[in-house]
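The complex is shown incomplete by one protein chain, all other protein chains being positioned as in the whole.
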Amino acid sequence: MLKAGVVGGTGYTGIELLRLLVMHPQVELACVTSRSEAGKAVADLFPNLRGHTDIMFTEPAADTLGACDIVFFATPNGTAMTMVPELLDKGARVIDLAADFRLNKESDWEQWYGVKHACAELLDEAVYGLPEINRDALPDARLVANPGCYPTAVSLGLLPLIENDLVDDQHLVADAKSGVSGAGRGANVATLLCEASENFKPYAVDGHRHLPEIRQTLHAVAGHEVGLTFVPHLLPMIRGIEASLYAVLKNRDTDLHALYSERYASEAFVDVLPAGTMPETRTVRGNNMCRISVFQPLAGDTVVVSSVIDNLVKGAAGQAVQNMNIMFGLSEQAGLDHTALLP
Amino acid sequence: MLKAGVVGGTGYTGIELLRLLVMHPQVELACVTSRSEAGKAVADLFPNLRGHTDIMFTEPAADTLGACDIVFFATPNGTAMTMVPELLDKGARVIDLAADFRLNKESDWEQWYGVKHACAELLDEAVYGLPEINRDALPDARLVANPGCYPTAVSLGLLPLIENDLVDDQHLVADAKSGVSGAGRGANVATLLCEASENFKPYAVDGHRHLPEIRQTLHAVAGHEVGLTFVPHLLPMIRGIEASLYAVLKNRDTDLHALYSERYASEAFVDVLPAGTMPETRTVRGNNMCRISVFQPLAGDTVVVSSVIDNLVKGAAGQAVQNMNIMFGLSEQAGLDHTALLP
Amino acid sequence: MLKAGVVGGTGYTGIELLRLLVMHPQVELACVTSRSEAGKAVADLFPNLRGHTDIMFTEPAADTLGACDIVFFATPNGTAMTMVPELLDKGARVIDLAADFRLNKESDWEQWYGVKHACAELLDEAVYGLPEINRDALPDARLVANPGCYPTAVSLGLLPLIENDLVDDQHLVADAKSGVSGAGRGANVATLLCEASENFKPYAVDGHRHLPEIRQTLHAVAGHEVGLTFVPHLLPMIRGIEASLYAVLKNRDTDLHALYSERYASEAFVDVLPAGTMPETRTVRGNNMCRISVFQPLAGDTVVVSSVIDNLVKGAAGQAVQNMNIMFGLSEQAGLDHTALLP
Partner (left out) sequence: MLKAGVVGGTGYTGIELLRLLVMHPQVELACVTSRSEAGKAVADLFPNLRGHTDIMFTEPAADTLGACDIVFFATPNGTAMTMVPELLDKGARVIDLAADFRLNKESDWEQWYGVKHACAELLDEAVYGLPEINRDALPDARLVANPGCYPTAVSLGLLPLIENDLVDDQHLVADAKSGVSGAGRGANVATLLCEASENFKPYAVDGHRHLPEIRQTLHAVAGHEVGLTFVPHLLPMIRGIEASLYAVLKNRDTDLHALYSERYASEAFVDVLPAGTMPETRTVRGNNMCRISVFQPLAGDTVVVSSVIDNLVKGAAGQAVQNMNIMFGLSEQAGLDHTALLP
């Protein structure tokens, strides 16, 4: 049994991680920290866990966390970087579900996150935990940067096109939509039911923090900078991301469905749908799958890819567990084989 | 491994049953029938099952079904009764998730369901599958009538009061609210998103079919007829039932919370919440639990009980699996230990 | 044209009041105050008002407000009472949409609201603005206490029964459900979309502040104290209240539908539905109507009344405008004749 610690267990990413970990057959939940809820039973705050765990929230303590095999940070951006070096020193391995280690360049990170990085020397060591491109680096990784939710959906959707140099990669468009849970569990007028329900809007058109993350991933694959317009939108629902991706094909004659099917044939958590089928976010609700369809409307020169994930699972906690499984040599699907809840 | 057959796998009860059965460690899904979808892969219709089962819908056939250890009917009312006698003869055991065997008296059944019963001789043999009152009868049962969703929530909420003769049982009130999935997957204007969303209404005030079912259960417990006003309401959401139950106490001094806690102490799927805590439907979403709170507002003479279930799980498919587990001597919780999906 | 001032225009009650006032043909919106938004255009915060008003939020100032014919308080409880005496002195008339003047007895008010009242001497003068019982007192009123949302739905639903002494009024039950806008526009975890959507729960079972308000109204009508159990629930939608009301009849033979129809025949904003018809909250969305149905299930001894309103309109801003219309001798329906938005 792996001993796992969770830092920051009261946000939606943290709750989802706890849900997955208490059902994981090879994990023992050793500690869950929360400064604000220390001393309270986790199941008192999240009654869906009643009967599944008796664990209490505790104050974060380096000794306790350092004694874990794996520590997950489900904290706001900027928290993990203040604790990770000490935990690594104590021998724990770390997966950060926030953004502290997602960008390779210190200058990029500081530009987009607006503060100085507390341990920039680790940016280079951190493995970007998108297993579909970095699986081989995970078994030896001490520190994994779990990808953002939008970057997971967008990158998996674009990879086969970029890897094969099939499109004009200077004018990529990603029109992405996310359920409200992506905005977190903080008290906020904009995400009240009365504000976000029966409503739809774009936001952060002029630069969302996930934009440099996606560009970095695609840059690495393409071997050069790519041009990407990324517009996120807020969906009036709890879970799910859909990204509709648009690019101009260099050549209209590639069998795109075959290309995608081959690319992801051995991936447990990427499902290329049968030709002509549309993905729906609900088919991955509570589940770690990314489902993808690729279309070439009216046989024209534009390719349309639709990629769906559950932002809290493949876009956060589920991918973190997938990364943990690979890091420790477990079955990649361990603890992640639940079917999506439908309807 | 138990061989299980499902008749009618395309409604919401059927889909949920399939979701639970494909994850059940001791069940092999032998056949899923649907006249309308025969020949189609189940996972093509319900993509949440992609990767979990390759089974195809087939036409219902008595031989195939009769060779199963257990056959579930997830069909409209009136279907199971036409096939059950033959299947029992072939040695299969049956759980009917519809209403064909829920009422003991043929005349009651025919009054409320409006057609002649096709095998009324089985009404007496059928065990009403509410394990919390009929557990002992299940191991030997050939035929189990799985309770309705509202009756499960209401009966579990009222049982301790009725068993202990604590209230005026001639003026019980059950104000119940259900998510729209309770109305089924049939194409129907009234359950379109644009009709049922952002809307709330009572319905069937003058006699819902679940009323005689609840009365029969409470009658059996009380030893005499009870008076119950039952008003169902339609909630603008997918899953979940909450029943608020009202009764006038004969005596104000009973410790109601202790009473409920003791009554359900050994029940795996009834959770009496800590005193002062309110149940919420989302804490049982996708889960087989019934969570209950009991209140005596302002220490007056009226008791208020709130009982929540997922109408598709403890109110249908989950309770059916629970019944199967008991019938075949498996752990009662086998295949039912998932945590609720929250948020 | 009446000159109207609105104190506290940034909550949901305030926004709705602004929506109604900018469309009212006999009202000129003279000032809208908000300490937090002073200096900002109202339409910048609420773009649905773009093109309908150019007014800016200002700091509340007694001189400006005192020069209005009518001042509405759409503030949190406890604010109006600190400003009302001065405004009355300056000759303005006041409608408080909060609770400061709803209870007649100072001791009751202080018990339920937990602070000392700042101008208890006005409690007696204040007219409780439920026009269907207090219309005659409104033309001369200087100060009107606009009723709470639940009390409006519950009181209108029970009035004909209580006025005619038809039921056991010591064991009344009001099972009420409200859309989330009733909880206000404050940032609050419990009313985030991810917490309140796809969820249903009772709350405040042991004593909601609207309980003494309803009891006071019914007491006045009955001539003695009544016994009422009131349980509010939170609906996963924006607008609407439904109250299901239960009472034991003294006599089963009254024609309840005729009784209700007669009682409300001349009321512009109470609509008794045709016999056998259920009310739905969406039929009053954005509209000042209260729609009511009355049932006697299976001709038994229990009466069931269902009453629906839009909590922000007849339950708040619309009723305030109705009160204003009566106070100033305008047509009671002026500015309130919009049809509900359906779907």
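All chains are identified by letter, namely A, B and C, in their written order; residue positions are counted from 1 within each chain.
By our rule, a residue touches a chain if its C-beta (ideal position, glycine included) is under 8 Å from a C-beta of that chain, and two chains touch if they have at least 3 such contacts.
This is a predicted model, so every value here is computed, not measured.
Undergrad: Among B:L159, B:A196, B:A316 or B:L336, exactly one should touch the missing chain; which is it?
TA: For the chain that is not drawn, the touching residue is B:A196.
Undergrad: Which of these touches the unseen chain: A:H52, A:R239, A:K314 or A:H338?
TA: Residue touching the absent chain, from the options given: A:R239.
Undergrad: Considering the whole complex, which of A:R35, A:K116, A:H171 or A:R252 touches the chain not shown?
TA: Selected residue, touching the omitted chain: A:H171.
Undergrad: Which listed residue, A:C194, A:A268, A:A320 or A:L336, touches the chain dropped from view?
TA: Touches the omitted chain: A:C194.
Undergrad: Which residue, B:Y12, B:Y113, B:Y150 or B:F295, contacts the hidden chain when the whole complex is considered?
TA: Of the candidates B:Y12, B:Y113, B:Y150 or B:F295, B:Y12 is in touch with the missing chain.
Undergrad: For the chain that got dropped from the picture, name the residues of chain B it touches.
TA: Within chain B, the residues that touch the unshown chain are 12, 180-181, 185-189, 191-198, 236-238.
Undergrad: I need the residue numbers on chain C that touch the omitted chain, in ascending order.
TA: Residues 12, 15, 19, 22-23, 44, 46-52, 181, 198, 238-239, 271, 273-274, 277, 280, 282-287, 289, 291, 337-343 of chain C touch the chain absent from view.
Undergrad: Footprint of the hidden chain on chain A, which residues?
TA: Spelled out for chain A, the touching residues are 171, 173, 175, 177, 179, 194-195, 197-203, 205-207, 227, 229-231, 233, 235-240, 242, 244, 246, 248, 276, 278-282, 285, 295, 297-298, 300-302, 304, 306, 308, 343.
Keep in mind that, in the parts below, only the chains that are shown with their structure count from here on.
Undergrad: Out of curiosity, which chains are bumping into both chain A and chain B?
TA: C
Undergrad: Distance between chain A and chain B based on Cα centroids, please, to the nearest Å.
TA: Roughly 37 Å separates the two chain centres.
Undergrad: From the C-alpha centre of chain B to that of chain C, how far is it in Å?
TA: Going by mean C-alpha positions, chain B sits 39 Å from chain C.
Undergrad: Chain C: which residues touch two or more other chains?
TA: 194-195, 197-198, 236-238
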